[in-house]
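Every protein chain of the complex appears in place save one, which is left out.
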Amino acid sequence: FPIPGRTNKPRIKGLTMVIDKGLGLVSTEELLNVAGDYIDYLKLGFGTSALYDEDVLVKKISLVRSCGADIYPGGTFFEVAWLQNKVKDYLKYAWHLGFSAIEISDGTVDMGYEVKRNFIVMAKDMGFKVITEVGKKDLRDMPDLNKFIRQVKKELDSEADLVIIEGRESGKGIGLYDARGNIRKDDFAELLLNTYKMEKIMWEAPLKKQQQEFITLFGPNVNLGNVAINEILALEALRVGMRGDTLKNTLSAGEFLQCVLI
Amino acid sequence: FPIPGRTNKPRIKGLTMVIDKGLGLVSTEELLNVAGDYIDYLKLGFGTSALYDEDVLVKKISLVRSCGADIYPGGTFFEVAWLQNKVKDYLKYAWHLGFSAIEISDGTVDMGYEVKRNFIVMAKDMGFKVITEVGKKDLRDMPDLNKFIRQVKKELDSEADLVIIEGRESGKGIGLYDARGNIRKDDFAELLLNTYKMEKIMWEAPLKKQQQEFITLFGPNVNLGNVAINEILALEALRVGMRGDTLKNTLSAGEFLQCVLI
Partner (left out) sequence: FPIPGRTNKPRIKGLTMVIDKGLGLVSTEELLNVAGDYIDYLKLGFGTSALYDEDVLVKKISLVRSCGADIYPGGTFFEVAWLQNKVKDYLKYAWHLGFSAIEISDGTVDMGYEVKRNFIVMAKDMGFKVITEVGKKDLRDMPDLNKFIRQVKKELDSEADLVIIEGRESGKGIGLYDARGNIRKDDFAELLLNTYKMEKIMWEAPLKKQQQEFITLFGPNVNLGNVAINEILALEALRVGMRGDTLKNTLSAGEFLQCVLI
């Protein structure tokens, strides 16, 4: 491959998190056959996991885990459980269904960081991989940059396995993205300068241009999330330089990209 | 669920109409297994139903109906049949294939309302559920607002089961949507003030922001159409409040949304 150094499963960096909006069992099996090597986390988007037959859901979870990927329900679910004061029940039920990871987010609700952190610990103790998310789903609720960076740091210091930087499914007008989906470079640079443990960060990057930019910046083994089901191989091709965009970057740099930061 | 009151199948309000652009039999079965409870109408988009093997088409129709959903070919088909003076043959053939509903539209041709209404009655008499559509496919052909509202009223007074407000597959620059897919609020308000039998209206709302706006306005049981195959669970999550967007609305309203208008 033009860009060397891509990690293999089970990988601890270069993770790909895929957003699933409702594949059936046959399609899930198909997906895993073709792209299983390139999926590390599969998220059942939004609250969709509540809309499956339990029987189908359990089988689906088992399928995904059998190919060495983690699977978890969307974070909205946790937030609703918190609103209903049923987080413990929620975690138990998710464990019972077979989910191996859990998202602890406060994208829509305000719970205060100490509360959130307690839930992170609670979920870790139960055996989950814990994914926490920074960034509000509504841009108007976004904290200013300094506060945002402080939040990212707190999360990086927490017991969570992965810290997701919110990008939503659309990738536009949210987090570090402007209304057209471009990365707001100044804010991004500021964040990079002030953080560490970058390998715990996963960037939600649903748009190809975002994936491309992160790969150009961080190399093939950057953690990327909210990847669409039918874009998994295309992303992997980007990672290893088998696509015009990253191939060109490779060439114009006069040498193969190295994973500089990660 | 955060938003209560969502109807179950067979439902008479809160209908979801899905646009199918050519799923095979296995995929159709998959779709119905996962999302069958959330599909009320399945439309074979455009003239695609003419492009299937008849054998495959008959099996597909039968599959969809067996899960309690109605299925019908795109309206362009009817318009072509009308141009060829073969509406009766078309309806008979559609019935023979197993279609349970039919769209009577004049989005591309001009047939005059009395003619259209006669076909509505003809189709009803044959046993079809009849879906009629208001709005031209080309914005330049759109009537002015008053005429548009008069048309909507006529359709609501007709024998049709559902009156669809045109949104196309793109949801942009058509009907009540501006070029960016936002609802033109003044025109929309004017329409609402001048209509009744709202439960007979189905809004073609292919974009998430449109679905979200309609759900915020009318509650979970608004009729929405032209929903993409892979967005059905996501829409259902929106309806019941299991997605950041509608969850947030629910919270900021300080109480659970009620279905105010429907």
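Read from first to last, the chains carry the letters A and B; within each, the first residue is number 1.
Here is the rule we use: a contact is a pair of C-beta atoms (placed from the backbone, for glycine too) under 8 Å apart; a residue touches a chain by one contact, two chains touch by 3 or more.
Everything quoted here is computed from the prediction, not taken from an experiment.
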Among B:S27, B:N118 or B:T216, residue touching the chain not depicted: B:S27
Absent chain, residues of subunit A that touch it: 1-2, 26-27, 29-31, 33-35, 37-38, 208, 230-234, 236-238, 240-245, 247-248, 251
In subunit B, positions touching the absent partner: 21-27, 45-48, 50-53, 56, 76-77, 79-80, 83, 107-109, 137-138, 170, 229
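Criterion: only the chains that are shown with their structure count from here on.
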Geometric centre distance via CA averages, subunit B-subunit A, whole Å: 34
